[in-house]
Structure formats: C-alpha cells, structure tokens
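This is the structure I want to talk about, given as structure tokens.
A single protein chain has been omitted; all remaining protein chains appear in their positions.
Each chain carries a letter (A, B and C) given by its place in the written order, and its residues are counted from 1.
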C-alpha cells in the first residue's frame, strides 16, 4: 500500500510500504480515509526526539486518523468489520496497572512503563496512519465508534489534538471565573483556548506573534496579545486587579515560555505545559515558582480518557473542531504538506490528507 | 424610613419602620437604591418556614439588594463611606469555625450553628433590604465592592440567586460533556441552566410547564421539555445513549421533583436540590437511590464564596444576569410586586424595586 | 457439586446443585476454598429485597469468596488456570459506558443499567460462591490475582465488605483532622472505622448497642458510644468544640440512623449510607439537611475500583481485615452459619466457610 514514510531529517516520502496485517486476536486493521498531519509529527522533521525516539526512520508516520474497520481480530468484543471508528493516538492495553489508572500513555505492555513507544508513527513497531491502512493493537480499548451524523472531519481531531488542548485546561485546573493565559495559537493552543472557555474561564488571553492567528483567537472569544508590541504582564495585571492569571497553558514547546507563564501567573496559580520541549532538560525559575506556590503539569495525552466527553460536546454542537483546518491535500502530496506546515508557509494551521 | 414590612400570611405593607443604625464597630449602613424580590421571600407569603422561621413578622423583608455605604463602623478595614457595594444574602462573622470553612450560612456567631437566622429579612434581628436603608453586620465579610462599569442591575443578582443557581451546578458537579436536567425555569433555575452551560455541559435539559419560560431556556442554549406533553425520561435516554443524565438540579422545591430527578439520572449521577422544600421532611425513593449510587446535596447558599468568581464572569460579559428581569416597580408598589410574583401574574419572573 | 442454596424465607439448604460451566470465552470457573457469609446475604433471610431481588430462590448464594481458577475461557488475557484469585462481588463487563466510568455495579451489559442483577448469589443467572465452584463472567475485569504471601483469609474480604466499608469513608470524604461518627460496629462498620482512621480522621466515634463490639472498636482506636446510656449528640459537640461531626457513616441500614447522622453532623458535613435499607423509600429530615448544607451519598460497592489500593494496604500490613472473623465452619454447616448470624447468636460477627 501507499503511505508517507519517514527516512530521516526533513525527508518524508510518499511510497510503497507493506500492508498491515493482524498480529494478535485483539488487533484491528483500519482503512484510513482521513489522516491529518499533527504538530508532533513535526518533531521528526529535524531528526527525532530525545532518547532516540523516531531517529531510526523507515516507518509510516501519522498518529492522527480515523477510518473504517476492515478486519477485526477474533478476540474483540466491541469492534467489528465495517465500524466507522476513530483512534486514540496513544495505544494502551487497557488492563495493566497504568492503563487501569487511566495512564494509557505509560502502558506497561506497550512501552515497558517508560516512553513514547506507544504513539503511532514513531517506530517500525507501530507504523502510523498517514497510509491507506493501519494496524491498531488492543482495538477494544483504542478505537471509538463515530456516531453516524458526525462528519469525518468533525471526528478526526478527537484522536489527538482536541484531547491534548483540552488536557491543558484540565491540568491547569481551569474553572469558572478564571483568567487563563494560553501561549500559542496553533492547533493545540486553539483547542486549549476553546477548552478554557468551555470550562467557564472569565477571560482567556491568547498570546502569539502572528496577527492572523490572534484574530482567529479573538473571534473565538479570547483577548489577544501580541507580545512583540504589547506588554503581556501589564495587561494581565490590569485584567486581574493586579493579582495575575489564575492559570497558564504553554502550547508551543519552549522553555522561555514556561518562564513567562510563571511570571504572569498569580501566587497559587497552575501551569500546564502541553507544548513538547524537544530538549532533554529545562532550566526553570524555581525560586520564583516556590515563592508563588505554583504547580506545573505536563505529559502525553491519554485520549482514551477524554474522547467520550469531548465527543459528546462535538455531537451537541458546543465544540466545533473543524475551525482549525487550513489545507486539504491528497495523501500523495503529504510530503508537501509537511513542508508547508514545518516551514510556516501558506498560513498552514492544520493539514488534512485524503488517501 | 420607608420599607416593605411583613405582618403575617399574605400581608406585606409599605410603611414606616425605624432607621437602621450602627450597633457594632464592624457594622455598616447601606443606602439601598435597588432591591429585588426573591423567590425565597415568597416563603413568607403563606406564613413562614419550618422551625418558626419568619413567623413572627414585624420586620422589613428582602435579602437581595445592593447600594451605597452611608456609614461605616470604625472597625472596618475594607469598607468606607461612599463605596458602591453588594451584599451577601447570608451573613457570616468571617472568623468562626464554620465561616473559616466557607460555611457562612451556618455562622456560629449569627445563628448558633443552626438555622437561617442570618438571612436578611426573616426576623427583627436582621431586617431586610426592601427598604431605604439597611444595617449590614460584619461588613468587611459581607459587603463586596462593585466595579464602576457594572450597572446596579448587573450587580444586584450576585447577592443571592445567581450564586444559588451556580451553587446547583457545583453541588451537582457539572463538568465538560455532561448531560444535565434542570427542573424549573424560574430565576434560580435559569441561573442553574446558565451555570451548567458555563461549566461545559454538553446538553442542559430545561423542564417546566410554562412554554414561555421554556422558550427563554431554549434561547439560552438549552433543550426544553414540557412534561405535560413530552416523555422526559425517554428523551433523556435518547440524548444519552440509554445511560441517563449525569446530573440533575431541582430548582423548584418539590418532593416529587426530587423523585423525578432520581429517575432521570444515571447510575453514579449527582443531584443538587436548590429549590427550598417548605415541609420538615421528604420521602425519597431510597432503594433506587442506593441501586443507582446517587449523591444528593442541598443547602443554603454562601454567596461570600461565589461572588468573586461570578463577578468576574459578569464583568467579562460571559454571564448576563439581567435576562431574568420582568418588572421594575417603585418601592412603594412592593406589596403589588409580591402579589403578582406569588400569584404567577403578568408573567412575573423577577421584580426589581426602586426606593 | 455441593452448595448453600436459597429456597425462600429463612430457608437455606446445603445440597446438590449443577456444576458451573463456561458460557462465554470471557468466563472463568473458580474452585472456591473459602467463601464467607456477608451481611447482605442476610437480606434474603426475610425473603429478598425490594423490586423482587432474590425473591425467586433456587440458586446458590454467596458473593464473598476467593479461590483458584479451574478453567479459563479462551478470550482471557490476564487470567489462567491455577491462578489464585479473588472476585469482585459486583460483576461488570469492563467496557460499557458505566463500567468505563468505574460504575461496575451499574454495568449495562449485566443489569441493563438498573439493578442488582450483577451481584453473585441473588438469582439463577449468577449463582453464588458458597459452593464448591462458581462461574465468573468477564473474568479479566472481575478477578484479581492474590499475591502469594497473602493468606486466603487476608484476601477474602477484599471481595465485598472491606471495599464497602472503605467506600463509606470515601463517600463521606473523610480527611485528616476530621471527626467521624460511624453508626454500627458490625463487619462493615468496623471496616468503615478502620478506613476513617486510615484516611487521617482525628477522632472516629463508634456507635453500637453491643458493648462487646464497642470494646473492639475502642481497641482499633475509636471513641465508643452506647446510645442506650450515653448522649451521643452531646459527646460529639464536646469533642468538636460545639461544631458537630465533619462526617457520618451509617453502616446498619436503618432510616432512623440516617436521621441521627444528620443530627450529629455539622453544617457542611457529609453523610455516607453504606447500610442497606430494605424498604423502597425513606423519610428524611430534609429541612434540617437543607439548613445544614449536608451531602448524602449511598450505593452498591464497585470493588473493582478499590481492590488494588486496599490490597496494597493489606500487603504492607497497614490493614488487617481478619480481625472480624468470629466463626470458621465447614460449608456443610452453612445453614447453621446463617442462623447464628441472622439471629445474632454466639457473638457471630463474621462466619467463614470451608468447602
């Protein structure tokens, strides 16, 4: 079959790769009509992540996709051929000590309790879904039925970035009346903003250097600040009676933005970092964090936990995830999609592919 | 001064009553330009509440009001003459064991830990605010500054019914993706609906027998059900894939609606009762509640806890409490206001008075 | 095989009953060396529970047991022949909407979302474990491995009453420094007391009419009150500086004790009812509950949620559930066990059976 295959730094190719097949009774094969390119796919662009994740290459990429079940392992109870399904980007076995705690991203069976080995499209062990088909292990746990009246595009982002953005608002414990600063107006930042509003924030402050992205944030109901010409700290103090923001969400993946998040947050505030820092370590202003009694949380998303409730919100019309789509390309043009997304060209915000 | 004074069953009069004066260094006198008639004032209409609350009569009524500080006790730190303030309807000392836990409605100093003696307008000890002026004890704890750009009407409902409606959504632990049934579309029910949406409910089901009230609920974003001609239970099952509602809020004050709330709620669901049942006891379907693992919560509101966050939401424009105002009358016509409100006349939903 | 079979009011017999066999690939057959008689088995004694639960008779009873896997369905991943296991008393499928929320007792597959049909030993559909062997559906979800160094008796009570008692402390939100009143010093009450202490309560007040049981509570670290000769309400006020208890746990199953629980609890307190009331309805002092801002919670236990953490506490020696065992009888003497337990004879607190 055809797929987008990663071959190393800045080298993504549309080419033939082996068809997936059932390797266990709990696997399913999903025919993939609709994958997307996720911001975290771009971590492969410069050559992979710390701890050697993704470095080897030679596998189909993509962890954001939905499709139709083509073949269902005999051990499956909830999934059958023909089901229209979406996938969780992280794969859990559903019954180890960590999956039982809802920590599917740390699934002991898939990862040994340690790493990111259970995200689609980062290794030959778990090839990705920017392909004509993909194998999904433990499909009862990792596939979710899509209600008939939801379109493919409405369902697609439930696999990763909508849960990731939402997770930011939960890790930052956003609640009614809060002032929340969200750093970054890309796809994940946008969903973090929408989630913070959904959870009752009084004010969501969107921060970005791109005025076009800020304008979209404003239309979603955010205050927008471009720190290249506005004083973010002062504006937050003005909005909060001199107290500071209740919470901040970093949705870019930069150490200096965590520092800024700590600066704009009030004593007792909460910081969620959902952007992925690609360096092994980060140097943080700990004494300030201490004096201000801050909490910091970060982590890989566990869509299995969030999909049911977010699906209900998409179904009822309260969340519309399609607002972020900027490009729709055929799968064969996937490599071009990577180029414009990685290079911030053509105002690319979210690229969807069609096999 | 002039005030609306309660004299017993169905007998509210506009008449002279003694001017309030400072009785302690921590009191303030508030000149009241804008009181409202609250649904719980109506509990006096038939002659008071259980345990003899309000039965005696002879006091100014009204626990929902805002105004301007006319005189501030010498011990006050945060309140001074001329401040534009709103009041909490329950009065707490701020430093007893229960106030320290946020349970101002059970303040040991004001009530002896027991009853409703600390709500304005139910006894001669704490006359109400449907008057030209009122004494507010422990004013540092019970008065809140109103920001200059908020109108009187925007601020007014923060004293009782907006916090009460919001409390329902908090007691019912409403969260993102929930389906929530709200019984009653009166002022408190309306605020419970708005609060449930604000906290991220996927669907809020408004239940009432009055189609006009249902239409307003629909405009706020609710599903509307008139049980006189629709099958509420079946509709809730349809909306929830056969599971039942995650939460229900009773905002009328009737035993049979608590039973209905238990029936439409899913196993593990939460029920908040913010309507005031005026009988001493209630007969509940306990075996069903047991089999369904339900939680029930009720109580007097503690606006002191909720005012700061709700005020931020009104300030930022996310909550508009003025939608419920149906009548504006001069204070002298207060007795007429009680009549139309108690008698469900002239589509009265919320009556505001002007001294 | 031999089992204790229920035939109607006060009629439990030791007799032959059909051997269990696998009915699905996800079933397991467990050979049962060690069942116990649970207080809730006694609900059958007078002829069953509301809604006709248990009324028919003709089935092996018992929902508290552990044993060894004799046969494992082919679809099982975590359970195999020879495993030493304990069972959850409520059976869940593990993947319906309610099981995914941790509400196994309301499993839609086993119960249709409604009742107690998924507790062992209350119907012919799910015969109980006071037998030589028993069929366990969805065994991956409902069986738990017992570590080798735990004795049968240490593990046994994890199937029902230890989780039930612990659930009381969680439903009552017991935390460090709390004063907690536990009504009843039977097996479940004892475990509720131990759990409240474990969660950091400053004082646990054990209430019972039996001085022997009170003495055991005292040895566990509780204050003990016999209301037949002591004023419980006054003692609680004395212990709490006049405020009242932070939480109360009803572990008997009587309406009047829920009323007492509401009376001794402070404003803002929490009441958990883990005793089973066998009437369909209960008449509660709602106006007092309202004025005191109380929360009430009740429900069937979901041991699947609690077993892992409680097992770790038994393993580390912090909880010793064997303290409640009063009688060890051969299975054939099960009917006698029921008699002494139901009749409060021979100081029976907990009767264990040996096949």
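Going forward, a contact is a pair of C-beta atoms (placed from the backbone, for glycine too) under 8 Å apart; a residue touches a chain by one contact, two chains touch by 3 or more.
Values in this document were obtained by computation on a predicted structure and should not be read as measured data.
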Residue of C:81, C:218 or C:309 in touch with the missing chain, whole complex considered: C:309
Residue of A:293, A:332 or A:347 touching the missing chain in the full complex: A:293
Listed residues A:20, A:244, A:321 or A:337, member touching the removed chain: A:244
Full-complex contact with the absent chain, from A:8, A:33, A:50 or A:175: A:50
Touch list for chain C against the chain that is not drawn: 166, 175-179, 195, 198-200, 202-203, 308-313, 315-316, 318
Footprint left on chain B by the chain that the document does not show: 25-26, 75, 77-78, 95, 97, 100, 140, 308
For chain A, residues in touch with the removed chain: 49-51, 97-98, 101-103, 105-106, 108, 113-116, 171, 241-244, 255, 266-268, 273, 276-300, 302
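The working rule: only the chains that are shown with their structure count from here on.
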Highest-count interface - the chain pair sharing the most C-beta contacts: B-C
Distance between the centres, which are taken as Cα means, of chain C and chain B, whole angstrom: 40
Contacts with two or more other chains, residues of chain B listed in rising order: none
